[in-house]
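All protein chains of the complex are present and in place, except for one that has been dropped.
Lettered A, B and C in written order, each chain numbered from 1.
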Amino acid sequence: MDTADNAANGPGAGGAEEPDYAHWTEIPTRWADNDAYGHMNNTVHYAFMDTAINTWLVEEGGLDYRGGDVIGMCVESQCSYTAEVAFPEVLAVGLSVARLGTSSVQYRVGLYRRDRRTEVARGRFVHVFVDRTNRRPVPVEGPLRVALEKLQTGAA
Amino acid sequence: MDTADNAANGPGAGGAEEPDYAHWTEIPTRWADNDAYGHMNNTVHYAFMDTAINTWLVEEGGLDYRGGDVIGMCVESQCSYTAEVAFPEVLAVGLSVARLGTSSVQYRVGLYRRDRRTEVARGRFVHVFVDRTNRRPVPVEGPLRVALEKLQTGAA
Amino acid sequence: MDTADNAANGPGAGGAEEPDYAHWTEIPTRWADNDAYGHMNNTVHYAFMDTAINTWLVEEGGLDYRGGDVIGMCVESQCSYTAEVAFPEVLAVGLSVARLGTSSVQYRVGLYRRDRRTEVARGRFVHVFVDRTNRRPVPVEGPLRVALEKLQTGAA
Partner (left out) sequence: MDTADNAANGPGAGGAEEPDYAHWTEIPTRWADNDAYGHMNNTVHYAFMDTAINTWLVEEGGLDYRGGDVIGMCVESQCSYTAEVAFPEVLAVGLSVARLGTSSVQYRVGLYRRDRRTEVARGRFVHVFVDRTNRRPVPVEGPLRVALEKLQTGAA
């Protein structure tokens, strides 16, 4: 992959190097992910995003989504689709934190073929952390913040 | 609809009379309900069932699924598929209570074309009502029981 | 709704007038739309968007998604979430075309409480129309173009 291509297409667009996401996970497609066009429906990409994100928050950040005081509310999401995906493919999902504020975090998420080289979609996802009861923003602190800071590594 | 057909096919199998469900509601299909075969995926029929049931429990039985002490846990479900459904169809969903016990209830649900004459699927769905915290069965009482008894009307 | 509010908040942000979408449809929530936080999961908003869009394409534009030569591929989508939604709410979905190109169309979609006054989310959705077999862009013509042009009315 030459540098010009790299600059034009962003990380991992079919090149020889693994794109620079801080964390990778694999998520398999399901039969019902395919829609009438025989490919993964556009809504499912968002399920891949929030699954990768929340798995990280639970396993690394100690998020207790059933009883904890703080929960993450999605206030914005976006996805650009670059190639079709179809069951029974397994996707590699790259995850980084692009911006970490007091109460909010913006993730960037890359969906790739299992080889982590061919991008099929890339997205943006913004969480605001709020108090479970009154839904007002709270500062992200403790293990949750540590977990999110780890995702800044390599986020360029 | 002659009696022989009625006996063989059960309520509402393409006959001229409306099948004897206690309550009807309409639910539209969504684009992503279709799977790769261009018809509504078999899992979606269950979403129609628990949507019809829980709408009734909330609106008629006063179920407070977010804060109430009692919640309904599905312990068994079943569906027989008799005809294909495809987006953007709207289905008529018939709902009755087949058996009401101390803590449990068995519903029968019929999915029909919008005319309420042509059956596309029929199912069975069993709820056990439990304490939200310890998940142990509790007696169904008060407005919830009243709402379920209403669904016995016409359940034959 | 005064002009200042309108400029600041965009169409329909809690004002007294119906926001200026070209077409409205109602879509009910389903039980399983709620996630662990007791509100409609962020991915479901996209299902509302592509359901509203594809219903229009099928019913007004003559889209034959199972056998036709031309299909609509989603190449980008985006959503901003402004209020929580929960089962069993019914949402009003406003739909307009923001930009109509030779082969592509950008929709803007507003999700509102049933009163069409209180916005809960707004999104962007981009279709490229392609040949079903070779997946290459084709010009949007005939009844499909007519249907899309109708959505430009009032799109401001």
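Going forward, a contact is a pair of C-beta atoms (placed from the backbone, for glycine too) under 8 Å apart; a residue touches a chain by one contact, two chains touch by 3 or more.
Predicted, not measured: the structure shown is a model, and the values here were computed from it.
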item: Chains on display which the left-out chain touches in the complete complex; value: A, B, C
item: Touching residue (missing chain; options A:32, A:92, A:105 or A:120); value: A:32
item: Hidden partner chain, residues of chain A it touches; value: 27-28, 30-32, 38, 47-48, 50-51, 53-55, 58-59, 65-66, 86-88
item: Missing-partner contacts on chain B, residue numbers; value: 36-37, 41-44, 46-47, 50, 65-66, 71, 73-81, 84, 135
item: Interface residues of chain C (partner: the chain not displayed); value: 31-32, 34-36, 38, 41, 43-44, 87
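The working rule: only the chains that are shown with their structure count from here on.
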item: Same-residue or different-residue interface between chain A and chain C, half as cut-off; value: same
item: Whole-Å separation of chain centres (CA-atom averages), chain A against chain B; value: 36
item: Sites on chain B at which at least two other chains make contact; value: 31-32, 38, 87
